[in-house]
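Remarks on the structure that follows.
All protein chains but one are shown in place.
Right after this comes subunit A.
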Amino acid sequence: MSAEENRRSVVVGIFVLLAILILVAGIFVLGGQQKRFAETIEVSALFEDVTGLKKGNHVIYSGVRVGVVNSIKLVENSKIAVTMSIEESARRFIHNDAFAKVGSESLIGNKTVVVYGGTETAPAIEDGAILRTEEQLSTEEMMQTLQENNKNLQAITNDVKQLSSSLVKGEGLAGALLTDERLANNFRTIVANLERTSASSVRASQALTRFTNKLNTEGGLADELLTDTVVYNRLKRTAAELEQTMATASALTAKINNTASKLNTTDNALGVLLNDEQFATDLQLTMQNLEAGTDKLDANMESLQHSILLNGFFRRKARREARQKEREKEKQERLLKLEEKKNLKKGIQPSTVPPTADTVTVIKPIKID
């Protein structure tokens, strides 16, 4: 084998090896990504509709890809048995009461089998387990609902059409509102009135605000009443006292009433005095008799003074009274002098005004027996 041939053989060998390496690398990356070489268990689920699902689609659990769809077969009762390979490593997280449903990777993406739910206490799924399924709303069902909505919408638009044509024709109150000029004018007047009313109410509310502001001014009566507990307590006390006074007054009135009623009767001295006319006549007579008696006594006393027996006594009495008056006069003069001296000491000019009764301390006369 020549050197050239040898070189060619080696190059071809390297070329082929590299190509095979690319292929193998591709297969391994693909297998790794699709988890073809991972240990798996096989579980299945019976669906009623698997539109769009195909072999090789992903099995998702909580958003994580845990396996692939192995086969889709029609079985009895128009059910579809979907067999899935689930990675051994994910098995312990999926419990045997989990549900399976046909989901979608995105709005227009591939379909997936979504495994979800399951209670933590339930055991993990085993090889050959059959998952419970939940049917998803298919596109056809959505379209049906949409169709119903369309019909409703059509009915609504028809109604609106009728309504708008009635409005245009001026039928009914709303129509009249839109088309009748008189009604519109009335309405405008009402609105104008309302506007005025609202303006006045605004003014009223402003005034009220000012008033309440005044009430709230600190130190004001209302504020004190509302906020100062001392004033309140005092008021409360005063009211209580007033009440007590009223009670006393009513008791007093009752007594006065009693007394007055007694005065109206003639079974007591005052009643007799006030009510008995007979007694009044008697009393008048007595008084007249008494007057006549005193006149007579006066004359008797006059005559007694002039009698020798009692003459000395009356003279002594007159002298004693004259002496007492003299003493009082001397005393007054001494007091005046003493006062003047005191004023001079204090530096006050002796008043020119003679002492009045206000300035002179009135000293009660000393009784001399």
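We adopt the following convention: contacts are C-beta pairs under 8 Å (C-beta built on N, C-alpha and C of every residue); 3 or more make two chains touch, one makes a residue touch a chain; residues count from 1.
Everything below uses one rule, namely that contacts and distances are computed from a predicted model.
Engineer: If you had to name the missing chain as UniProt does, which of "Small RNA 2'-O-methyltransferase", "Succinate dehydrogenase", "tRNA 2-thiouridine synthesizing protein B" or "MlaE family ABC transporter permease" would it be?
Structural biologist: Matching "Small RNA 2'-O-methyltransferase", "Succinate dehydrogenase", "tRNA 2-thiouridine synthesizing protein B" or "MlaE family ABC transporter permease" to the record, the invisible chain is "MlaE family ABC transporter permease".
Engineer: Using the definition of touch stated at the top, determine which of A:56, A:123 or A:293 touches the missing chain.
Structural biologist: Only one of A:56, A:123 or A:293 touches the chain omitted from view, namely A:56.
Engineer: Can you say which of A:11, A:208 or A:304 touches the chain missing from this structure?
Structural biologist: Considering the complete complex, A:11 is the one touching the chain left out.
Engineer: Which one, A:29, A:168 or A:336, makes contact with the chain that was left out?
Structural biologist: Answer from the full complex: A:29 touches the omitted chain.
Engineer: Mind listing the subunit A residues that contact the chain we can't see here?
Structural biologist: Against the left-out chain, subunit A lists 1, 5, 8-9, 11-12, 15-16, 18-20, 22-23, 26-27, 29-31, 33-34, 36, 56.
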